[in-house]
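All protein chains of the complex are present and in place, except for one that has been dropped.
Chains here go by letter, A and B, matching the order in which they are written, and residues are numbered from 1 within each.
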Amino acid sequence: MIKINEKIITNCFSFLIYAFLYIPILVVVVYSFNKSQFSMIWEGFSLKWYRELINDHEILTATWHSLLLGFLASTSAVLLGSLAAVCIKRYKFQGRKLLHGLVFTLVVIPDLVMGIALLILFHFLPVPLGFWSLFFAHTTFCLPFVIVTLHARLGQLDKHLFESAKDLGASEFVLFRQIILPLLGPALISSWLLSFTLSIDDVIISYFVAGPSFEILPLKIYAMVRTGVTPEVNAISTIILGFTLLFVVGATLIRRKK
Amino acid sequence: MRASQRFKFISLSITWAWFGIFVLAPIVLIGITSILTQNEISIVSTPLTIQSFYDTLTGGYAPIFLYSLLIAATTTLLCLLIGYPFAFIITRASNRFRPLMLMLLMIPFWVSSLIRAYAMVIMLKAQGLINIALIYLGIIYKPLHLLYTDFAVMSGLLYNLLPFMVLPLYANLAKLDHTLIEAAQDLGATRWQTFKGVILPHSIPGIISGVILVFLPAMTLFYIPEFLGGAKTLLIGNLIQHEFLVIGNWPKGAAASVILMLITLLLLIPYWKSQPKPTRAKS
Partner (left out) sequence: MHNPIIELKNITKAFGQHIALQELNLAVNNGEFLTILGPSGCGKTTLLRLMGGFEQPDSGHIFIDGYDITNLPPEERLVNTVFQSYALFPHMTIFNNVAFGLKCNGIDKNEIKERVEETLKIVSLEKYSERKPNELSGGQKQRVAIARAIVNRPRVLLLDEPLSALDYKLRKKMQIELKQLQRRLGLTFIFITHDQEEALSMSDRVVIMNDGKILQSGTPRDIYEEPNSLFAAEFIGEANVFDAIVTESTKQNTTLKVQNKTITFPEPKQFKAGEKVHLIVRPEDLRVWTEKEVKNTDDMLPGQVEQVIYKGSTVDLIVRLIDGPLISATEFFDEDDEDLFYENGEKVWIHWLPGWEVILPYEG
């Protein structure tokens, strides 16, 4: 009897937690199709808010900006990150510990502090707040995740692979290009997807380093929620949710395949 | 330079240039800014002063700091109390269900936290799902005032940060050798003794990681108190944001950030101590 009760309690507990995690998201999704403007009362299925989204020029621009930024920042983060991971893994150099420390700092530093720090940097350099400031910031906060992922993957590879390439006459560049990058393949893709998600979702750092010349989606949503909840936010959240899901599942499948 | 050295030189230069400019410099600059003086024209200027730190730690800032710490600590504790048993349940789930349970936990982890904060607003509004449900069930007759309370802020934080507690705990508990538990029970330990003597000591590093991942964002995710707490609940994150972008007192905002970094560092000390020392493998 005791065993059965325990099982029931365990299952109920898990169920409640998943309910807690999913109900709010599902409510947003469901009500993005609700005709009603203000209340939570269901007044019928409608794609009205999606139609409105499509016609909202500002949101479309911000979405395009976010996608572009995400694409460019995660690509450059993966490029830089693979160089950095190889440096940390393979080379002995002055200040290796400091570099390690900086990667670790980037992982643990609160986004808020990083946002402010970059804002101060861009003020002093000076870099005008807009696309470039966002690009630098996003690449930077994606970097540690790329480095950690790739560094771990490099650690799993047989180090004799690198040595034997060198032994056969490969220069460091040939080794990087023909051995390391192909072997990192799936890890490169999953760290790119991770970076892209991080970039698309970021609010806090972007909040400090964005400028009016280059509006991005999360900040647009932030402003919309602040000024009052509109069903349009439900619709756009649903779309983002869908894409996130696609990305997470895709990244998981790629990792599983490896 | 030898061809083989050229690549090493270039990649090291690029790596260092980026980390130097976009990581090291900003962190140093935040420290410098915190001891500068506010200036109308150039935002900050000399003379150097520790006035900002003094202002931050006394006066109107101190209670907000303490209040933030309290809210963050409560949230962290709640996450731990709910997340610990849940992580343990996942580790004990059958091989068929475990990947699914983990996947279901991972998905909200990746959903934009802004959207999750917003979803909580929808839930707690006067005409939100909770009120509608409670009225429908006849438990209450008029909507409860849920939004813009401490309760709302903490629900939002809990909702946002729970996966960050469960995942490191799961990673840790999954490594616990189950035969240890059986051995303890075999030796006559009660459940509480097994938990206290075997499971809990093993999971300390996981608890510390989880606490770090929850506590810091709980203080700094400024849009959660903003959406759910309204103007009433101001946390340190909101204050720093306000100081920088509205008032324009950078030194004061920077000083608060430096203090926040010190808190981070303080939290990391037990984390470092709990990490097993890497043993150097002999070749």
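Convention: contacts are C-beta pairs under 8 Å (C-beta built on N, C-alpha and C of every residue); 3 or more make two chains touch, one makes a residue touch a chain.
Since the model is a prediction, treat every value here as computed from it, not as a measurement.
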- Would you indicate which residue among A:Gly169, A:Pro212 or A:Gly228 is in contact with the undisplayed chain? A:Gly169
- Message: Just to verify: which one of A:Val108, A:Val148 or A:Leu183 makes contact with the chain not shown?
- Response: A:Leu183
- Note on the structure: Residue list for chain A contacting the dropped chain reads 158, 160-161, 163-171, 174, 178-179, 182-183, 185
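Here is the rule we use: only the chains that are shown with their structure count from here on.
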- Message: With centres defined as the mean C-alpha position, give me the chain A-chain B separation in Å.
- Response: 17
- Message: Under the definition above, what is the set of chain B residues touching chain A in their complex?
- Response: 3-8, 11-12, 14-16, 18-19, 21-27, 29-30, 33, 43, 82, 85-86, 89, 101, 103-108, 110-116, 118-123, 125, 127-129, 132, 159, 162-163, 212, 216-217, 219-223, 226-227, 237, 240-241, 244-245, 250, 253-254, 257, 260-261, 264, 268
- Tell me, which parts of chain A touch chain B in their complex? 10, 13-14, 17-18, 20-25, 27-28, 31, 38-41, 80, 83-84, 86-87, 91, 93, 95, 99, 102-103, 105-106, 108-114, 116-121, 123-124, 136-137, 139-140, 143, 171-173, 176, 197, 200-201, 203-204, 207-208, 218, 221-222, 225-226, 229, 233-234, 237, 240-241, 244-245, 247-248, 252
